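Only a single protein chain was left out; the remaining protein chains are all shown in position.
And then chain A:
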Amino acid sequence: MTNRRNFLRTSALSAGAMSLAPSFNQLFAAQGVTGTGMPKRFIFIRKSSGIRPSEIALPDFSNKDKALDEKKQPLEVDLDKHELPKWLRGLDAHKANMTILQGLSAKMSENVHFSYSSVMGCFKSNRNTLSAIKRATIDFELAKLFPSPFGHVELSFAGGRTGIVSGYSAPSPQTRNYCYADPDTARSELFKSVLNPQAVNSDNDMLSFLQGKEGLRTSGIRGHEKRRQEAQIESINAIRQRNKKLIALSGSLAKHLPELAPVHLNGGANASTPEKQEAMTEVLISALKAGLTNVVTYTIDDLGTPVTGLPGNETDRVGIHPLGHDEAFGGVPAWKTREQIRISHVNQINTIVEKLKQAPEGNGTMFDNTMIMYFPENGETHHGIGLESPFLIMAGNNCNLDIAGRYIRLPVLGTEGHKTLGNLYTTLLNAHGNPIEHYGDLDLEMARKKLDQSGAIKQFMT
(Lines give C-alpha, C1' and ligand atoms only; values in the text may rest on other atoms or scores of the structure.)
Protein backbone atom coordinates (compact mmCIF):
# COMPACT_ATOMS: atom_id res chain seq x y z
CA MET A 1 0.00 0.00 0.00
CA THR A 2 1.18 3.50 -0.69
CA ASN A 3 1.76 5.30 2.55
CA ARG A 4 1.65 9.03 2.96
CA ARG A 5 5.35 9.57 2.73
CA ASN A 6 5.81 7.44 -0.33
CA PHE A 7 2.83 9.06 -1.89
CA LEU A 8 4.24 12.53 -1.34
CA ARG A 9 7.57 11.40 -2.61
CA THR A 10 6.38 9.76 -5.76
CA SER A 11 3.21 11.49 -6.80
CA ALA A 12 3.33 14.06 -9.51
CA LEU A 13 0.36 15.70 -7.84
CA SER A 14 0.97 18.14 -5.06
CA ALA A 15 -0.21 17.28 -1.56
CA GLY A 16 -2.81 20.00 -1.88
CA ALA A 17 -4.43 18.40 -4.86
CA MET A 18 -5.16 15.24 -2.96
CA SER A 19 -5.68 16.56 0.52
CA LEU A 20 -9.04 17.44 1.95
CA ALA A 21 -9.06 20.89 0.42
CA PRO A 22 -12.24 22.95 0.06
CA SER A 23 -12.42 22.57 -3.64
CA PHE A 24 -14.69 21.39 -6.34
CA ASN A 25 -11.86 20.96 -8.75
CA GLN A 26 -12.58 17.30 -9.03
CA LEU A 27 -15.11 18.21 -11.65
CA PHE A 28 -12.30 19.11 -13.92
CA ALA A 29 -9.91 16.33 -13.07
CA ALA A 30 -9.26 13.35 -15.24
CA GLN A 31 -11.63 10.43 -15.05
CA GLY A 32 -10.68 8.19 -12.16
CA VAL A 33 -10.48 4.55 -12.96
CA THR A 34 -9.35 1.45 -11.19
CA GLY A 35 -6.85 -1.16 -12.16
CA THR A 36 -9.60 -2.90 -14.08
CA GLY A 37 -10.12 0.24 -16.13
CA MET A 38 -13.56 0.70 -14.58
CA PRO A 39 -14.61 3.46 -12.20
CA LYS A 40 -15.45 2.43 -8.68
CA ARG A 41 -18.92 3.30 -7.40
CA PHE A 42 -20.08 3.99 -3.88
CA ILE A 43 -23.62 4.17 -2.61
CA PHE A 44 -24.15 5.42 0.94
CA ILE A 45 -27.63 4.70 2.27
CA ARG A 46 -28.39 6.56 5.48
CA LYS A 47 -31.23 5.44 7.67
CA SER A 48 -32.59 7.08 10.80
CA SER A 49 -33.51 5.84 14.26
CA GLY A 50 -30.48 3.58 14.63
CA ILE A 51 -29.83 -0.05 13.90
CA ARG A 52 -29.83 -2.06 17.09
CA PRO A 53 -26.81 -4.38 17.12
CA SER A 54 -29.06 -7.26 18.22
CA GLU A 55 -31.33 -6.67 15.23
CA ILE A 56 -28.56 -7.24 12.75
CA ALA A 57 -26.87 -10.09 14.67
CA LEU A 58 -27.19 -13.55 13.16
CA PRO A 59 -30.09 -15.48 14.68
CA ASP A 60 -28.40 -18.89 14.50
CA PHE A 61 -25.07 -18.10 16.08
CA SER A 62 -23.49 -20.95 17.99
CA ASN A 63 -23.82 -20.48 21.72
CA LYS A 64 -20.18 -19.50 21.91
CA ASP A 65 -20.46 -16.94 19.12
CA LYS A 66 -23.69 -15.63 20.52
CA ALA A 67 -22.04 -15.07 23.88
CA LEU A 68 -19.12 -13.30 22.22
CA ASP A 69 -21.46 -11.13 20.18
CA GLU A 70 -23.58 -10.16 23.15
CA LYS A 71 -20.50 -9.37 25.21
CA LYS A 72 -19.19 -7.27 22.32
CA GLN A 73 -16.14 -9.43 21.92
CA PRO A 74 -14.34 -9.65 18.55
CA LEU A 75 -15.90 -12.21 16.27
CA GLU A 76 -15.83 -13.25 12.65
CA VAL A 77 -18.03 -15.86 10.98
CA ASP A 78 -18.84 -16.76 7.39
CA LEU A 79 -22.31 -15.73 6.37
CA ASP A 80 -22.86 -18.66 4.03
CA LYS A 81 -23.05 -20.96 7.04
CA HIS A 82 -25.71 -18.92 8.74
CA GLU A 83 -29.22 -17.61 8.38
CA LEU A 84 -29.70 -13.90 8.08
CA PRO A 85 -32.05 -11.98 10.38
CA LYS A 86 -35.57 -11.96 8.99
CA TRP A 87 -35.43 -8.41 7.71
CA LEU A 88 -32.24 -9.08 5.75
CA ARG A 89 -33.47 -12.21 4.03
CA GLY A 90 -34.33 -10.33 0.88
CA LEU A 91 -30.57 -10.39 0.29
CA ASP A 92 -30.16 -14.14 0.84
CA ALA A 93 -29.08 -14.64 -2.76
CA HIS A 94 -26.22 -12.19 -2.34
CA LYS A 95 -24.64 -13.37 0.90
CA ALA A 96 -21.33 -13.82 -0.86
CA ASN A 97 -21.24 -10.06 -1.46
CA MET A 98 -22.43 -9.13 1.99
CA THR A 99 -20.63 -7.94 5.08
CA ILE A 100 -22.27 -7.28 8.41
CA LEU A 101 -19.89 -5.03 10.27
CA GLN A 102 -20.45 -4.57 13.98
CA GLY A 103 -18.47 -2.79 16.65
CA LEU A 104 -17.56 0.46 14.88
CA SER A 105 -18.07 3.44 17.15
CA ALA A 106 -19.26 6.88 16.10
CA LYS A 107 -18.78 9.06 19.14
CA MET A 108 -16.86 11.68 17.24
CA SER A 109 -19.97 12.40 15.19
CA GLU A 110 -23.28 13.67 16.51
CA ASN A 111 -25.74 11.09 17.75
CA VAL A 112 -29.06 11.02 19.63
CA HIS A 113 -31.80 11.84 17.11
CA PHE A 114 -29.87 13.33 14.22
CA SER A 115 -26.28 13.38 13.05
CA TYR A 116 -26.81 15.67 10.04
CA SER A 117 -23.53 15.85 8.11
CA SER A 118 -21.40 14.43 10.89
CA VAL A 119 -21.89 10.69 10.44
CA MET A 120 -20.14 10.98 7.11
CA GLY A 121 -17.64 13.61 8.24
CA CYS A 122 -16.62 12.45 11.73
CA PHE A 123 -17.10 15.75 13.55
CA LYS A 124 -19.72 17.23 15.86
CA SER A 125 -22.50 18.99 13.97
CA ASN A 126 -23.56 21.59 16.53
CA ARG A 127 -27.10 20.73 15.46
CA ASN A 128 -26.50 21.20 11.77
CA THR A 129 -24.88 24.62 11.79
CA LEU A 130 -22.83 25.40 8.73
CA SER A 131 -19.83 26.60 10.68
CA ALA A 132 -19.52 23.23 12.41
CA ILE A 133 -18.90 21.35 9.15
CA LYS A 134 -15.20 20.66 9.56
CA ARG A 135 -14.37 18.84 6.38
CA ALA A 136 -15.67 17.35 3.14
CA THR A 137 -17.72 14.27 3.92
CA ILE A 138 -16.40 10.84 2.95
CA ASP A 139 -18.68 10.55 -0.08
CA PHE A 140 -17.26 13.75 -1.55
CA GLU A 141 -13.74 12.58 -0.83
CA LEU A 142 -14.42 9.40 -2.78
CA ALA A 143 -16.09 11.38 -5.55
CA LYS A 144 -12.85 13.30 -5.97
CA LEU A 145 -11.09 10.04 -6.63
CA PHE A 146 -13.63 8.89 -9.21
CA PRO A 147 -14.83 12.01 -11.01
CA SER A 148 -17.91 12.07 -13.19
CA PRO A 149 -20.10 14.68 -14.87
CA PHE A 150 -22.13 15.25 -11.70
CA GLY A 151 -19.26 14.44 -9.34
CA HIS A 152 -21.61 13.37 -6.60
CA VAL A 153 -25.36 12.93 -6.32
CA GLU A 154 -27.36 13.21 -3.12
CA LEU A 155 -30.89 11.83 -2.92
CA SER A 156 -33.02 12.28 0.15
CA PHE A 157 -36.39 11.61 1.68
CA ALA A 158 -35.46 13.52 4.83
CA GLY A 159 -38.27 15.58 6.31
CA GLY A 160 -40.78 14.62 3.61
CA ARG A 161 -39.58 17.52 1.49
CA THR A 162 -39.69 17.74 -2.28
CA GLY A 163 -37.68 19.53 -4.94
CA ILE A 164 -34.04 20.58 -4.63
CA VAL A 165 -33.27 21.23 -0.97
CA SER A 166 -30.25 21.31 1.31
CA GLY A 167 -28.63 17.97 1.93
CA TYR A 168 -26.39 16.39 4.53
CA SER A 169 -23.23 15.75 2.54
CA ALA A 170 -20.53 18.40 2.49
CA PRO A 171 -18.31 19.12 -0.53
CA SER A 172 -15.90 21.10 1.66
CA PRO A 173 -15.71 22.64 5.13
CA GLN A 174 -18.56 24.93 6.07
CA THR A 175 -20.44 23.99 2.95
CA ARG A 176 -23.66 22.08 2.67
CA ASN A 177 -24.58 20.07 -0.37
CA TYR A 178 -27.98 20.19 -2.02
CA CYS A 179 -30.04 17.10 -2.70
CA TYR A 180 -32.92 15.89 -4.81
CA ALA A 181 -35.79 15.22 -2.46
CA ASP A 182 -38.23 13.35 -4.68
CA PRO A 183 -37.81 10.95 -7.60
CA ASP A 184 -39.35 13.22 -10.19
CA THR A 185 -37.01 16.10 -9.34
CA ALA A 186 -34.01 13.77 -9.28
CA ARG A 187 -34.93 12.44 -12.71
CA SER A 188 -35.56 15.89 -14.17
CA GLU A 189 -32.30 17.31 -12.89
CA LEU A 190 -30.02 14.38 -13.56
CA PHE A 191 -31.37 13.86 -17.05
CA LYS A 192 -31.91 17.53 -17.78
CA SER A 193 -29.84 17.41 -20.93
CA VAL A 194 -32.31 14.87 -22.31
CA LEU A 195 -35.50 16.27 -20.82
CA ASN A 196 -34.72 19.97 -21.02
CA PRO A 197 -31.73 20.64 -23.28
CA GLN A 198 -32.87 24.25 -23.51
CA ALA A 199 -31.89 24.81 -19.87
CA VAL A 200 -28.40 23.42 -20.44
CA ASN A 201 -28.05 25.49 -23.60
CA SER A 202 -29.06 28.64 -21.79
CA ASP A 203 -26.29 28.01 -19.27
CA ASN A 204 -23.89 27.82 -22.16
CA ASP A 205 -25.19 31.06 -23.66
CA MET A 206 -24.43 32.74 -20.37
CA LEU A 207 -21.00 31.16 -20.10
CA SER A 208 -20.23 32.09 -23.68
CA PHE A 209 -21.08 35.73 -22.91
CA LEU A 210 -18.92 35.66 -19.76
CA GLN A 211 -16.08 34.03 -21.61
CA GLY A 212 -16.23 36.75 -24.26
CA LYS A 213 -16.26 39.52 -21.69
CA GLU A 214 -13.37 38.05 -19.72
CA GLY A 215 -11.49 37.49 -22.98
CA LEU A 216 -11.70 41.19 -23.79
CA ARG A 217 -9.96 42.00 -20.52
CA THR A 218 -6.89 39.96 -21.36
CA SER A 219 -5.83 42.44 -24.03
CA GLY A 220 -4.93 45.13 -21.49
CA ILE A 221 -3.15 43.12 -18.82
CA ARG A 222 0.15 41.40 -18.48
CA GLY A 223 2.15 39.04 -16.36
CA HIS A 224 0.45 37.07 -13.66
CA GLU A 225 -2.86 38.89 -14.12
CA LYS A 226 -2.92 37.81 -17.74
CA ARG A 227 -2.20 34.20 -16.83
CA ARG A 228 -4.85 34.09 -14.14
CA GLN A 229 -7.33 35.66 -16.57
CA GLU A 230 -6.53 33.00 -19.13
CA ALA A 231 -6.97 30.34 -16.49
CA GLN A 232 -10.35 31.77 -15.65
CA ILE A 233 -11.42 31.70 -19.26
CA GLU A 234 -10.27 28.11 -19.42
CA SER A 235 -12.41 27.35 -16.38
CA ILE A 236 -15.48 28.83 -18.00
CA ASN A 237 -14.69 26.92 -21.11
CA ALA A 238 -14.29 23.69 -19.16
CA ILE A 239 -17.81 24.03 -17.79
CA ARG A 240 -19.13 24.86 -21.23
CA GLN A 241 -17.40 21.81 -22.64
CA ARG A 242 -18.84 19.67 -19.86
CA ASN A 243 -22.33 20.96 -20.68
CA LYS A 244 -21.73 20.36 -24.36
CA LYS A 245 -20.56 16.88 -23.55
CA LEU A 246 -23.71 16.25 -21.60
CA ILE A 247 -25.82 17.42 -24.50
CA ALA A 248 -23.78 15.30 -26.87
CA LEU A 249 -24.30 12.39 -24.54
CA SER A 250 -28.02 12.98 -24.41
CA GLY A 251 -28.56 10.29 -27.01
CA SER A 252 -26.95 7.64 -24.89
CA LEU A 253 -28.36 9.15 -21.71
CA ALA A 254 -31.83 8.78 -23.18
CA LYS A 255 -31.36 5.01 -23.22
CA HIS A 256 -31.05 5.09 -19.43
CA LEU A 257 -33.82 7.60 -18.81
CA PRO A 258 -35.92 6.13 -16.00
CA GLU A 259 -39.68 5.97 -16.44
CA LEU A 260 -41.70 7.01 -13.42
CA ALA A 261 -45.39 6.42 -12.73
CA PRO A 262 -47.65 9.50 -12.81
CA VAL A 263 -48.13 9.27 -9.04
CA HIS A 264 -44.62 10.73 -8.66
CA LEU A 265 -45.36 13.95 -10.54
CA ASN A 266 -44.99 17.23 -8.65
CA GLY A 267 -43.27 15.69 -5.67
CA GLY A 268 -45.48 12.60 -5.51
CA ALA A 269 -47.68 13.62 -2.58
CA ASN A 270 -49.85 10.52 -2.99
CA ALA A 271 -47.15 7.96 -3.62
CA SER A 272 -46.72 5.35 -0.90
CA THR A 273 -43.36 4.92 0.79
CA PRO A 274 -42.49 1.71 -1.08
CA GLU A 275 -43.45 3.41 -4.35
CA LYS A 276 -41.28 6.43 -3.56
CA GLN A 277 -38.37 4.26 -2.59
CA GLU A 278 -38.67 2.13 -5.72
CA ALA A 279 -38.81 5.20 -7.94
CA MET A 280 -35.82 6.84 -6.25
CA THR A 281 -33.89 3.60 -6.53
CA GLU A 282 -34.75 3.46 -10.20
CA VAL A 283 -33.37 6.97 -10.72
CA LEU A 284 -30.27 6.08 -8.73
CA ILE A 285 -29.56 3.00 -10.82
CA SER A 286 -30.19 4.90 -14.04
CA ALA A 287 -27.78 7.64 -13.03
CA LEU A 288 -25.07 5.07 -12.32
CA LYS A 289 -25.71 3.20 -15.56
CA ALA A 290 -25.65 6.40 -17.56
CA GLY A 291 -22.29 7.27 -15.99
CA LEU A 292 -23.59 10.54 -14.58
CA THR A 293 -22.06 9.84 -11.21
CA ASN A 294 -20.01 7.27 -9.34
CA VAL A 295 -21.01 8.28 -5.84
CA VAL A 296 -24.53 8.52 -4.48
CA THR A 297 -25.65 9.36 -0.98
CA TYR A 298 -29.22 8.32 -0.37
CA THR A 299 -30.94 9.39 2.84
CA ILE A 300 -33.67 6.82 2.71
CA ASP A 301 -35.37 8.33 5.72
CA ASP A 302 -34.94 10.57 8.72
CA LEU A 303 -37.15 11.08 11.75
CA GLY A 304 -39.32 13.54 9.84
CA THR A 305 -40.01 11.35 6.82
CA PRO A 306 -43.70 10.46 6.58
CA VAL A 307 -44.14 6.74 5.99
CA THR A 308 -47.18 5.16 4.43
CA GLY A 309 -48.28 1.96 2.75
CA LEU A 310 -46.11 -0.49 4.66
CA PRO A 311 -47.33 -4.06 5.18
CA GLY A 312 -49.41 -4.04 8.36
CA ASN A 313 -49.98 -0.30 8.16
CA GLU A 314 -51.27 -0.14 4.62
CA THR A 315 -53.72 2.68 5.21
CA ASP A 316 -51.88 4.43 8.03
CA ARG A 317 -49.42 7.25 8.04
CA VAL A 318 -46.74 6.41 10.55
CA GLY A 319 -43.99 8.54 12.02
CA ILE A 320 -40.47 7.22 12.47
CA HIS A 321 -39.82 9.40 15.49
CA PRO A 322 -42.81 8.10 17.50
CA LEU A 323 -41.94 4.55 16.45
CA GLY A 324 -38.49 5.09 17.93
CA HIS A 325 -40.19 5.88 21.21
CA ASP A 326 -42.26 2.70 20.86
CA GLU A 327 -45.36 4.73 20.05
CA ALA A 328 -47.37 2.81 17.51
CA PHE A 329 -49.99 3.22 14.82
CA GLY A 330 -52.97 1.26 13.52
CA GLY A 331 -52.80 -1.41 16.17
CA VAL A 332 -49.40 -2.65 14.99
CA PRO A 333 -46.71 -2.73 17.69
CA ALA A 334 -43.88 -0.31 17.02
CA TRP A 335 -41.14 -2.91 16.66
CA LYS A 336 -43.04 -4.65 13.88
CA THR A 337 -43.44 -1.42 11.94
CA ARG A 338 -39.78 -0.62 12.47
CA GLU A 339 -38.91 -4.01 11.05
CA GLN A 340 -41.13 -3.37 8.03
CA ILE A 341 -39.30 -0.09 7.45
CA ARG A 342 -35.98 -1.91 7.44
CA ILE A 343 -37.37 -4.56 5.09
CA SER A 344 -38.44 -1.80 2.72
CA HIS A 345 -34.85 -0.52 2.79
CA VAL A 346 -33.44 -3.97 2.13
CA ASN A 347 -35.77 -4.32 -0.83
CA GLN A 348 -34.15 -1.27 -2.35
CA ILE A 349 -30.65 -2.55 -1.70
CA ASN A 350 -31.65 -5.82 -3.32
CA THR A 351 -32.98 -4.02 -6.38
CA ILE A 352 -29.73 -2.10 -6.76
CA VAL A 353 -27.64 -5.25 -6.42
CA GLU A 354 -29.81 -7.25 -8.83
CA LYS A 355 -29.97 -4.56 -11.49
CA LEU A 356 -26.27 -3.77 -11.37
CA LYS A 357 -25.50 -7.45 -11.55
CA GLN A 358 -27.53 -7.58 -14.74
CA ALA A 359 -25.59 -4.68 -16.29
CA PRO A 360 -22.46 -5.91 -18.08
CA GLU A 361 -19.25 -3.98 -17.55
CA GLY A 362 -15.80 -5.07 -18.68
CA ASN A 363 -15.52 -8.75 -18.09
CA GLY A 364 -18.13 -8.72 -15.39
CA THR A 365 -20.98 -6.54 -14.24
CA MET A 366 -21.40 -3.05 -12.89
CA PHE A 367 -21.95 -4.48 -9.44
CA ASP A 368 -18.41 -5.88 -9.46
CA ASN A 369 -17.17 -2.30 -9.11
CA THR A 370 -19.78 -1.11 -6.65
CA MET A 371 -19.97 -0.82 -2.86
CA ILE A 372 -23.23 -0.18 -1.07
CA MET A 373 -23.07 0.89 2.55
CA TYR A 374 -26.28 0.91 4.58
CA PHE A 375 -25.96 2.36 8.04
CA PRO A 376 -27.75 4.34 10.75
CA GLU A 377 -27.09 8.05 10.81
CA ASN A 378 -27.14 8.16 14.59
CA GLY A 379 -25.66 4.98 16.00
CA GLU A 380 -27.14 2.00 17.72
CA THR A 381 -30.65 3.05 18.78
CA HIS A 382 -33.26 5.72 18.29
CA HIS A 383 -31.30 7.78 20.81
CA GLY A 384 -27.88 6.53 19.80
CA ILE A 385 -24.81 7.48 21.75
CA GLY A 386 -22.38 6.31 19.08
CA LEU A 387 -21.06 3.36 21.04
CA GLU A 388 -21.86 1.24 18.02
CA SER A 389 -22.74 1.99 14.45
CA PRO A 390 -23.61 -1.23 12.60
CA PHE A 391 -22.94 -1.29 8.87
CA LEU A 392 -24.39 -3.52 6.19
CA ILE A 393 -22.06 -3.55 3.20
CA MET A 394 -22.76 -5.07 -0.20
CA ALA A 395 -19.71 -5.12 -2.44
CA GLY A 396 -18.91 -6.57 -5.84
CA ASN A 397 -16.16 -8.93 -6.84
CA ASN A 398 -13.62 -6.21 -7.59
CA CYS A 399 -13.98 -4.64 -4.17
CA ASN A 400 -10.71 -3.23 -2.87
CA LEU A 401 -11.55 -4.37 0.65
CA ASP A 402 -11.24 -7.89 1.94
CA ILE A 403 -14.52 -8.19 3.79
CA ALA A 404 -16.98 -10.13 1.63
CA GLY A 405 -19.24 -12.87 2.93
CA ARG A 406 -18.55 -12.30 6.60
CA TYR A 407 -20.11 -11.20 9.83
CA ILE A 408 -17.39 -9.19 11.54
CA ARG A 409 -17.57 -7.85 15.06
CA LEU A 410 -14.64 -5.59 15.90
CA PRO A 411 -13.35 -5.02 19.45
CA VAL A 412 -15.61 -2.74 21.43
CA LEU A 413 -14.87 0.95 22.03
CA GLY A 414 -12.14 1.60 24.56
CA THR A 415 -10.31 -1.67 23.98
CA GLU A 416 -7.22 -2.59 21.99
CA GLY A 417 -7.97 -2.93 18.29
CA HIS A 418 -11.25 -1.02 18.38
CA LYS A 419 -12.18 0.80 15.18
CA THR A 420 -14.20 3.94 14.62
CA LEU A 421 -16.13 5.32 11.69
CA GLY A 422 -12.99 7.32 10.95
CA ASN A 423 -11.03 4.09 10.58
CA LEU A 424 -13.59 2.70 8.15
CA TYR A 425 -13.56 5.86 6.05
CA THR A 426 -9.76 5.95 6.13
CA THR A 427 -9.82 2.37 4.88
CA LEU A 428 -12.08 3.36 2.00
CA LEU A 429 -9.83 6.27 1.06
CA ASN A 430 -6.57 4.38 1.40
CA ALA A 431 -7.92 1.45 -0.57
CA HIS A 432 -8.92 3.72 -3.42
CA GLY A 433 -5.87 5.90 -3.82
CA ASN A 434 -5.98 8.59 -1.15
CA PRO A 435 -3.25 7.77 1.36
CA ILE A 436 -4.60 10.01 4.11
CA GLU A 437 -3.28 9.00 7.51
CA HIS A 438 -6.60 9.33 9.24
CA TYR A 439 -9.93 10.72 8.16
CA GLY A 440 -12.01 12.55 10.74
CA ASP A 441 -11.78 13.47 14.38
CA LEU A 442 -10.28 11.00 16.80
CA ASP A 443 -12.20 9.25 19.52
CA LEU A 444 -11.43 10.76 22.88
CA GLU A 445 -11.92 7.64 24.96
CA MET A 446 -9.39 5.81 22.79
CA ALA A 447 -7.07 8.81 23.05
CA ARG A 448 -7.52 8.96 26.81
CA LYS A 449 -6.60 5.32 27.09
CA LYS A 450 -3.62 5.83 24.76
CA LEU A 451 -4.94 3.19 22.38
CA ASP A 452 -3.93 3.30 18.76
CA GLN A 453 -6.84 4.46 16.67
CA SER A 454 -5.59 6.15 13.54
CA GLY A 455 -5.34 4.78 10.05
CA ALA A 456 -7.03 2.14 7.97
CA ILE A 457 -8.43 -1.13 9.28
CA LYS A 458 -5.47 -3.21 8.20
CA GLN A 459 -7.26 -6.54 8.09
CA PHE A 460 -9.68 -5.12 5.52
CA MET A 461 -6.97 -4.00 3.12
CA THR A 462 -6.29 -6.41 0.29
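Heads up, the rule we're going with is that contacts are C-beta pairs under 8 Å (C-beta built on N, C-alpha and C of every residue); 3 or more make two chains touch, one makes a residue touch a chain; residues count from 1.
Convention: contacts and distances are computed from a predicted model.
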Chain excluded from display, named as in UniProt, from "Carbohydrate ABC transporter permease", "Sulfurtransferase TusD", "Haem-binding domain-containing protein" or "Aspartyl/glutamyl-tRNA(Asn/Gln) amidotransferase subunit C": "Haem-binding domain-containing protein"
Field: Contacting the left-out chain in the complete assembly, out of A:93, A:221, A:248 or A:261
entry: A:221
- prompt: Which of A:62, A:174 or A:252 sits in contact with the chain that's absent?
  reply: A:174
- prompt: So which bits of chain A touch the chain we can't see?
  reply: 5, 8-10, 12, 14, 22-25, 27-28, 108, 123-124, 126, 129-132, 134, 160, 166, 171-176, 178, 198, 201-203, 205-206, 209-210, 213-214, 217, 221-226, 228-229, 231-232, 234-236, 238-239, 269-270, 272, 306, 308-309, 313-317, 319, 321-322, 326-334, 441-442, 444-445, 447-450
